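Dropping a structure here in structure tokens format, bear with me for questions.
A single protein chain has been removed from this complex, and every other one stays in its place.
Right after this comes chain A.
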Amino acid sequence: MLTTRRNAIGLSAAAMAAMTAAEQAQAQAQAITAADAPAPRLPIESGATLRMLRPVRFVQPDEDVFRANCARFTQQTGVQVRVDFVGWEDITQQTAVTANTGAGPDMIIGFNESPHVYVDKLVELTDVAEYLGRRYGGWLALAQRYGKRHGTNNWIGLPFGSSGGPLVYRKSAVNAAGYERPPEDHAGYLDLLRKLKSANKPAGFALGNAVGDGNGFANWVIWSHNGFLVNEDGSVGINSRETIEALNYLKEMYATFIPGTLSWGDVSNNRAYASNECWLTANGVSLYFALKNDPATRAIAEDTEHMLLPKGKASFSPMAGLTLNAMVFKHSRYPNAAKALLQFLLEREQYDPWLNANLGYWAHPLENYGASGVWSSDPKVAVFRDTMKSPFWIGYKGPISEASAAATAEYVMVQMCAAVASGQSTPEQAAREAERRAQRFFRRR
């Protein structure tokens, strides 16, 4: 190709832009405070190669930066790293196969409680976790909950980030209903929903078997009334006065919803919100960015605001983010190399650019990353910053275990709520049935 003067100017501008972006990312990373802490001694095995499986990207830069970080690890250590991306719904099966056959990748970044299900097959990560905690101001509450084995200080997973599902609403509609923002108390919140319904701008929350949105909403309904699935000791506690009260509240709420929420999956509220059918829902930041990036829906994005889920009777917004949780398998021939890679990826030079690339979809697990530039890049994203400070987790408030994972996978809470909303059961019947189902999981383990 003949290089004209205009081309040359264009090329050098592009190169400069790329350099500037890389330099900017590095400069931003330096803004993250890091204490001097002795790194664990991890002599990398000779001839080590690594294979990792992780959930598919949210946006393309997520994958690009993640791969670039792994390539940098290869450059520095000579360890070849291969990363494969798997659909979100499919990573659980892949993890089950890997754990049960003792074959496949050396490490998997799974979701939430995965390491607790396969704890016997995993390498302990306490040394790396303690080092990172000391260096970056400590692990946040949700990270500690998902990372440590229950009742111990032994780390079996390294949380990489968490995606919250706060309220997403149309500011114009909420303002027109007479509220500056959705109220934190149950009565005020219900009043807003009723006003939105009468203005033909209804709210909608998933009541179908939706992994993220369905569980998120059902948990909010119960937790915001101080109810819970299991007690601290792991005994089932769902059939309580608080749960009945929550389900009665849900009945009133459901009457204000857009029709069809009983069959909503994770994607349904995105579509309804993007097509002006639903004006208030709960979702991750993906919905906002999908709206913002499409010229046809940019106006909706401009009118969109986020807010943590109303507290109700709880002292903290009841929300447990979907958490990325990395684990290293005992079948790996190179456990030190695997641990070194995870540690490398969570160091500020790698982690902060990755956090920025995700535009706020994943919130950091380590305190000092709260100063990351991503949280000031767009004021509408700032609400996601403290996702991992939440004192709630899936299976609250019992120990995270195979039983709590099974109860979530069987949608015990979601189906209890759906049974009441649809009129199929009274709140009392639904709570009893949920108790019976939950006892099947928690009794036998």
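Assume a contact is a pair of C-beta atoms (placed from the backbone, for glycine too) under 8 Å apart; a residue touches a chain by one contact, two chains touch by 3 or more; residues count from 1.
Simple rule for what comes next: contacts and distances are computed from a predicted model.
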If you had to name the missing chain as UniProt does, which of "Ethanolamine ammonia-lyase large subunit", "Cobalamin biosynthesis protein CbiM", "Urea transport system ATP-binding protein" or "Carbohydrate ABC transporter permease" would it be?
"Carbohydrate ABC transporter permease"
So one chain is hidden, and I want to know which residue out of A:33, A:286 or A:429 touches that hidden chain in the complete assembly.
A:286
Of A:64, A:90, A:252 or A:302, the residue touching the omitted chain is A:90
Touch as defined at the start, partner being the missing chain; which of A:30, A:100 or A:424 qualifies?
A:100
Footprint left on chain A by the chain that the document does not show:
53, 56-59, 84-90, 93-94, 96-97, 100-105, 163, 212-213, 266-267, 270-271, 274-277, 283-284, 286-287, 290, 294, 296-297, 361
